[in-house]
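Excluded from the complex is one protein chain; the other protein chains are retained at their positions.
Showing chain A:
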Amino acid sequence: MYKPGFTLWYSVSDVERTLEFYTEKLGFEMDSYDKENGMGSVHTNTKECYIGFSEAEQVVPSTAAAVFEVEDIDAAVKKLTEKGIVFNGEVSTIPEYVKLISFKDPDGHHMELSQTL
């Protein structure tokens, strides 16, 4: 039934600011940008996985976390902090399962980094 492909799509208040955040800070690749219609998307590190954005007058921050897998969470946090990402608190560990830390995008949409143990 399903074919490979997964997209998250967020409402954002300023698509240009959002794209800058996802490309320059998080390091994802720009997939599309339509300034006139206030739309854009990035390609994540995973094949066929995209995050799309469209501008809206009213934005409600998503509380569902988009979780990105990293190889080494402490190294990733260091690198992204240097880029200006502000994390919520410290890395938390669920023993023998996963290490997690969360942050927010410019509209307050919930994001997480995860390192599988």
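Following the convention adopted for this analysis, contacts are C-beta pairs under 8 Å (C-beta built on N, C-alpha and C of every residue); 3 or more make two chains touch, one makes a residue touch a chain; residues count from 1.
Here is the rule we go by: contacts and distances are computed from a predicted model.
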Mind telling me which option in "(2Fe-2S)-binding domain-containing protein", "HxlR family transcriptional regulator", "Roadblock/LAMTOR2 domain-containing protein" or "Transglutaminase superfamily protein" is what UniProt lists for the chain we can't see? "HxlR family transcriptional regulator"
Please output the residues of chain A touching the missing chain, sorted low to high. 9-11, 15, 36-39, 52-60
